[in-house]
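Have a look at this one.
A single protein chain has been omitted; all remaining protein chains appear in their positions.
Chains here go by letter, A, B and C, matching the order in which they are written, and residues are numbered from 1 within each.
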Amino acid sequence: MSADATPAKRLVRAPVSVRWGDMDAYNHVNNSVYATYVEEARLQWFRSLDPGWMNTDAAPILAALNTNFRKPIEWPAEIVVELYAGRAGRSSFTASFRIIDRDHAEVVYAEGDSVLVWINPNTGKSIELPAHVRAALV
Amino acid sequence: MSADATPAKRLVRAPVSVRWGDMDAYNHVNNSVYATYVEEARLQWFRSLDPGWMNTDAAPILAALNTNFRKPIEWPAEIVVELYAGRAGRSSFTASFRIIDRDHAEVVYAEGDSVLVWINPNTGKSIELPAHVRAALV
Amino acid sequence: MSADATPAKRLVRAPVSVRWGDMDAYNHVNNSVYATYVEEARLQWFRSLDPGWMNTDAAPILAALNTNFRKPIEWPAEIVVELYAGRAGRSSFTASFRIIDRDHAEVVYAEGDSVLVWINPNTGKSIELPAHVRAALV
Partner (left out) sequence: MSADATPAKRLVRAPVSVRWGDMDAYNHVNNSVYATYVEEARLQWFRSLDPGWMNTDAAPILAALNTNFRKPIEWPAEIVVELYAGRAGRSSFTASFRIIDRDHAEVVYAEGDSVLVWINPNTGKSIELPAHVRAALV
């Protein structure tokens, strides 16, 4: 997930059960649902942060989501979304992800990255990454 | 689930993990997603049928879905959908359902019933319930 | 929509464009999406209420949704959801609905009813229907 010498830190490993309703008229999981899977991992990681992931002065927003679809997913399936810490800037960081098969980790259904920006919800302006968020990335 | 002396047969017990994305702007699981939960149980039951739940001459359709919302669901939550066999007619049967908390079965989030009709997909006309489906109801 | 001599009042007529993504692996609009269509009509009606449909002391919740699926919907399609005022009680009322084709009003895709209860969001207890809501029903 990284060309650096130091491997990226895995932020969360979120198992997800695919639902029949995740499929579309092609009989595969719809592309938009991959974003929901990644969101589930992201929120589970947010929820694990101490002392919290948002308050009245600081909250994250999703600025970008880039997904490469590698292999169709068909119901029933058990998958895992892995989120990794990427480059961190002043107010944002990149979180890359992989969606793999729960029982066959070598099967990669999708991979990509997302950009998370911390803002002040009152002003909508970006702020410095909260120290405890930055600390959780390394 | 039944006024009869004989208790209704439980067709399936489907655990479902609530996703953050199941919630709407009220911060509760959206009402439409309950239908997806019930669908997941129904499809898991369909899938368990031997020798299969649909073929080129016989397939089920959902004719009605009636849901009573008892208690809001908030992420994160682990729920269970239970499907019970109700009255069977010539070409249809009623499947009642309950959505309960996985760890606190006395917490009922919703209950209701659905009507499933078997049709010939080529003609769209209702057909007699396949014998193996009828057998699975009792 | 009513056995009464007085016809039910139509609360709203909400046109909806079916999206390709509304369909499921059966190539028809998924049953759960009908609930989203009805919700769209309900919220458009809520939004039309003067002086507003919720405040810190009073807000509606959906207590029940009963849907009869009459005819599959296939993309592309333009539909209309009609919401009608039904019986009103102290704190709730029944709103029946029809989902019809925009260009062929005799084509009924689904019909059913829903129960809306007004509660105090602080206590979760039901309250009397706000006067302006009750007035909008007749």
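Everything that follows uses one rule, which is that a residue touches a chain if its C-beta (ideal position, glycine included) is under 8 Å from a C-beta of that chain, and two chains touch if they have at least 3 such contacts.
Fair warning: this is a prediction, and the values are worked out from it, not measured in the lab.
By the touch definition given at the top, chain C reaches the unshown chain through residues 16-17, 19-21, 36, 39-40, 43-44, 47, 75-76. Touching residues on chain B toward the chain that is not drawn are 20-21, 23-27, 30, 32. As for the chain not pictured, it touches chain A at residues 30-33, 35-36, 39, 61-69.
Simple rule for what comes next: only the chains that are shown with their structure count from here on.
The count of contacting C-beta pairs peaks for the chain pair B-C.
Centre-to-centre spacing of chain A and chain B amounts to 32 Å, using the average Cα coordinate of each chain. Centre-to-centre spacing of chain B and chain C amounts to 23 Å, using the average Cα coordinate of each chain. For chain A, the set of residues that touch two or more other chains comprises 20-21.
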